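Removed: one protein chain of the complex. Kept in place: all other protein chains.
A, B and C are the chain letters, set down in written order, and residue numbers restart from 1 in every chain.
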């Protein structure tokens, strides 16, 4: 029997209020049964054999207040780097959105509001670590080294945007939700078998936690104690499906209990908390102590993709409330207090970001169309005879795919 | 962050010893980090937002000692019924095994040792409830009303053994592990939508908990608060794969935490505990209070199936240790103490069981071979033209499946 | 009579069937409040409520799995797989259960389930959003597979699918969703499963297509018509079970055939059609039956997809080949 004591979380981490309702199996569905068993004198009908707690980490609140005792040790330069990556991410994101609206880009999945979750976590990765994104990780990907041009190239419908540069140990975007999870576990397993002291990080959304692949991937990671970190960006929506329709569990972090390893919920708009949790989990993985599930509680400020219109299914007020928790804003406030941010610095960062993004757009738009041969070329290491024939007929333009 | 306080369970439920090792994320992989954060004065770096306990229920121990305060209210007659069903189940099981060895039956999956888990749980079902078995539920199925003859018929390779009698709300055996779980959830959903105050029970093994279907089925059940009970017979083996290779979680019951509903671990060889947990969970389901996961901790005494030889992968001592916890034996001891059992009664029960089983064998072996037309007949409600053609050609014996 | 898009026609069929039969429920990802990513279920949530139009957690396998259980209990679920490229996760439930529960239980249970899914390319969508895998489903005994080509067809076929006592995979050509409008009666009508439609009659060549491929096929037929060549265009409609008779009769008349599909060529449904023509009309053939299909490669992303998808020009070339053989 599992009893849940729920503790309500209010915006500020210091205001934690214990709900008095100890929700037990019996009390919830049959107070009578409980009472009668009490009358019989059976004070505790069943024996507790395991207890679990789910913890929450927030370091930098939405007003920029920071719990310095918890703050990860980062140099001023590093804090500025975090800020700069977040600004670059947002600049690229906004540009991609605009390009799509102008018809210069295909469907695009914005990460607006999720910059801290992506930058904070990817910043904790080593180049030798491996990363398996879902489809909404532009921020993490460019931090890992992907030329921003390739983000645009991918979303413009060109596979070459998925040709991750040699040396960058990242997988391309995965569209089928959650299916990257067992693959990431497999890479972690390979690293472990090889004795490589690296970690693997894979990104997933709240929606992905409903898919069998999530379960199976985390289960394998637990059983084989694999060096992998499951970074869940709980942005509270899966297209139009709210979190409450995705799971009845109060947190996603607690799902780790099913697999016998650690889970933690962090404020996903707090770049320090994300970075700290990710760093600890990655170090633990590299040291051979197994997997971790990190739930970054955040919010998808934009539509699901440029093909979506979220106003049909969610309230503007909800979005507004979350805008106030903006991850860049709060870091800025913190930095300003610390003397690490001023308008001139910001201008310089913003300009650099804009220039980088504009250069990426130019670069991408100058790329000639892909060679149609590419449709065939990469199907196998060596083209089988029949496929070679299909390609040759196609190139001869006689429209005859075979023969 | 999830902290696990493990509490060791010893044979006797009264001897519960708290392990002193509070296993936390930090302590396990980086004592240094914890220490330094303590030095900084951060006594509790992360806030606990949820706590969970997993409970264990045992009423009748392996020596036949019973905790009467916990015992479900059952009449003497009902207790005898439980015993009789368990004896019949074992008698049928032993006969099926022998028939297979004599070449009179196909592959058969024995339930030796799991009689209490099946009889205790199925005994709590109402006829109006629905039941979705896996492939090892002969005991539960006959209790539900399936003529024992049909068990033999199925395992002799005749689909008519799966033609559940009208009025018995059970699904046929499901071979692909775990795949019955979402289907059971769907039936529960349908019942809920209809407003029928019934419950659904589905059986699954420890191995099944690794499959995506388990996760997805339980997740749906949680989200929609469905009237379904997931009855897991944790017999600690999935063919040759031990529980430790199936999951790193200490219990299977705790997996319910991931779905926001109740889980409980019970002594699966204790028919009272199984019955009590099942009854409570079913009542809760019928009352509209959602799903429950029940883990029955038991043991597969026999080989996986008659096609398996378990001596290749597990120790005889392990099997012997579990034989001592025999579910029928302990109920017998209890009943003898209560004056509900004596040798004469037992002879009568055993004879009746033997006669029933022998009759079932006779009956089954007298059934003529199935009509080959049956291969086609049930593919669709109405045979499409092309299939009718295939059937007719086949019956004409010109070996021409089509045309 | 109103001119409707295919999206509107399907929506209308769903609405009317739900009104007619309280056992019909709609479930899937985003089918509720949002009305579906293509708006096919728009308005149903408001009309029938959360009990009958249900947004589910993200899991194709469970969507099909729970639907099987609901169907066994007496409902007629209409499940949506958001894109056909995500149906693979549900293959086990479809192949091992939906298609088999009737025969496994020797008729005690059956599975009146419709699985709707948008399929096919041509809308410049990301990877996995343009697949055409009808052959996988047609190869599965116990499933029916339907692919409408126009709004009128879609409504009539969906009505039959919903009323069918067995699982029907309803493949919606997303490229057609809003591309054409057609008069669609508000009144109830249905188009029986298992029968092809002769879209245009002709005596020189038989063109067989379904779903979104009807449009380029008809265009090719029109181009050939300008050159005096009569094409008999067959809209397959039901991909399983196949309506051999209509096809064979047409091929016996025209003596030449071209099959057009988006899916990869090898082991596509085109192969089965050729096999049946071979078996039943070999001596009538004046030329090998031609296939105009996708390549045996992964469907490319938008920048290359036009090279992959059959178009009228490729169909015309194939017709020229069968005529000049």
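Following the convention adopted for this analysis, contacts are C-beta pairs under 8 Å (C-beta built on N, C-alpha and C of every residue); 3 or more make two chains touch, one makes a residue touch a chain.
All figures in this text were calculated on a predicted structure; none of them were measured in a lab.
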Note = Missing chain -> touching shown chains A, B, C
Ask   = Which of these touches the unseen chain: B:84, B:196 or B:374?
value = B:374
Remark   = By the document's definition of touch, the residue of C:35, C:142 or C:310 touching the omitted chain is C:142
Remark   = Touch assignment to the omitted chain, from C:100, C:116 or C:197, lands on C:100
Request  = Touching the absent chain in the whole complex: find that residue among A:120, A:157, A:217 or A:268.
outcome  = A:217
Query = Footprint of the hidden chain on chain B, which residues?
reply = 106-107, 135, 155-159, 175-178, 207-208, 210-212, 238-241, 245-247, 307-308, 312-313, 369-370, 372, 374-376, 379, 386-387, 390-391, 394, 398-402
Key: Footprint left on chain C by the chain that the document does not show   = 85, 88-89, 91-92, 95-96, 99-100, 103-104, 127-128, 133, 135-136, 138-142, 240-242, 263-264, 266-272, 274-275, 277-280, 282, 285, 287-291, 295-298
Request  = Determine and list the chain A residues touching the chain excluded from the picture.
outcome  = 130, 132, 159-160, 162-164, 166, 171-172, 174, 176, 179, 181-191, 193-194, 212-213, 216-217, 219-220, 223, 374, 377-382, 384-387, 402-403
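The criterion applied here is as follows: only the chains that are shown with their structure count from here on.
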Gap in Å, rounded to a whole number, between the CA centres of chain B and chain A = 37
Message = Suppose each chain is reduced to the average of its Cα coordinates; what separation in Å results between chain B and chain C?
response = 40
Query = Where does chain B touch two or more other chains at once, residue-wise?
reply = 212-213, 216, 219, 223
Ask   = Got the chain C residues that touch at least 2 other chains?
value = 56-57, 59, 61-62
